[in-house]
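Only one protein chain is missing from this complex, and each of the others stays in its spot.
Chain IDs A and B follow the sequence of writing; residue 1 opens each chain.
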């Protein structure tokens, strides 16, 4: 299959510069691309790579001055890139609709049309898998769990009982949905387990990446709002609720019953203490430790997390501290005050 | 099945207020509960939820003034809640004692009475699984590993060779017990692997949650004391020993050969450096980085971790630093000292 640069420009809403008739057969990074590939410049830091690149065409933003090259100029070159890859990778990702004979599907489970179910997958009693969903080998789908349509579930994902998942969701390998929350109560000197009888509800278009864990609620629901994307090795505790279209980067931990608004960004390795609220469009910087509610649109950092501006000032001052100590000493000397 | 409020009060040791004859069929969170459900108030923060709740009865502590409601008053309402859920969920969690035909059990393995072994489970040579233990699909039990009775092992758990596990332990999905420790020695410019020939010993009533890793010892044993509960995505390195009834919250990492006493709490995302001692009943606050031994009952926080009181003072002062810098400048100006 190949596309011309003109065709790609039409599909992505971009403007062609140079040879629109050029045939493109693949997509690749600037360093790996050949004359038959399209590539893209996502970060000006890599302009020097572009200069040396053999790519047949390149997707760039309007502020990039790319002379002597066939290019497609568009506001969001990364979106154009995603679109091109989607088309080119569709052919690569062929999953025949097929229930592998070495899989175990309960008689009371419902499997939709055109579902691909890999070797050694297990679907327990009363579970549903929606149309066109692709389930890789070794996936476990617990009793009465509902999976929407057009989902993609990679190997070794565990989705325990009574979990509800929307359409077009993606689960990377090793993700665990619906494990018990960390709920114990001290009774006669022992940590007595509080059965975790709630569930998990995941909206449409959510992606949960590798080895991330999303615990079921103690009672009620843990909820991930539609369009939210969660990176690898993230921990979402029982009864957390996230809004829509949030980004939660790798290794972040959100403690029990936290409520997160829409379009919130938690950068990597963030921790959020239990029972807090993080409002719409707030941002928490990497390694931040949130110990108080965060207002809408606030940008916070540090442990305990503070407005980024204050935190940066405090950090800058801290580095000057050893010098300050010296100054105070000499001030006291000047004044003849003993210490 | 249903229970009266009076019956529940008897089972939990609570005192009925209101209609003791009321029939309860389920248990649910305050917001989701119907008239046929019992609920509980675990945190006064949620008093407003209680006011609006339709719950038929509620478990509360003696200091909660709950008028015009059927309630069971008891010292530890969360324990009462756990007890009720246990009874109600027993019916839900039905696992017929059954060895799934699609599982692989070595001829030299010993499977106890009334064991449930799920599809695609693997039990290797010389391993033992105790009576009444429930093993979900896709679980791997390595050679010569011993699992006690009444354990619950969720999907995709790996328990490697020569691990010893007590009774009534719970393993959430994806937990890995007995992987090699991170042991290498630099030899002629390369990191030469030190074979990790030790084992792991886990006491009775331990729970290890989702995707947590507990490495085998280099030599000797990594030990988790009885009654200790470990949350998701925790790392316990080789030769660590924890005492009894500890709580280790999510994403905490404990480096090699650390010794932890009884009733120690490590809050989430804590790090403990190698070869340290943390004594009985000590508490490390979230994201703390422990670089020295911690005394019994100490409460520490920060990186490097210090007594909580000192750490809070230091943090408060740090936030004042930019202002202090200004003051010193003006002091010097007042005194006519140039900088």
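FYI, a residue touches a chain if its C-beta (ideal position, glycine included) is under 8 Å from a C-beta of that chain, and two chains touch if they have at least 3 such contacts.
No experiment lies behind these values; they were computed from the predicted model shown.
Participant: Out of A:250, A:272 or A:305, which is the one that touches the chain we can't see?
Facilitator: A:250
Participant: For the chain left off this view, which of B:215, B:231 or B:244 is in contact with it?
Facilitator: The missing chain is touched by B:215.
Participant: So that we can see where the missing chain sits, which residues of subunit A does it touch?
Facilitator: On the side of subunit A, residues 27-29, 31-32, 39, 43, 45, 76, 78-79, 81-82, 85-86, 88-89, 100, 102, 118-120, 136-138, 154-156, 170, 172-174, 205, 207, 209-211, 227, 229, 231-233, 245, 247, 249-251, 268-269, 286-287, 315, 318-319, 321-322, 324-325, 328, 331-332, 335, 337 touch the unshown chain.
Participant: Touching the hidden chain in the full complex, which residues of subunit B are there? Just list them.
Facilitator: Residues in contact with the chain left out: 102, 104, 120, 122, 138, 140, 156, 158, 160, 174, 176, 179-180, 182, 184-187, 189-195, 197-198, 211, 213, 215, 217-221, 233, 235, 237, 251, 253, 255, 269, 271, 273, 275, 289, 303-304, 306, 310, 313-314, 316-318, 320-321, 324, 327-328, 331, 334-335.
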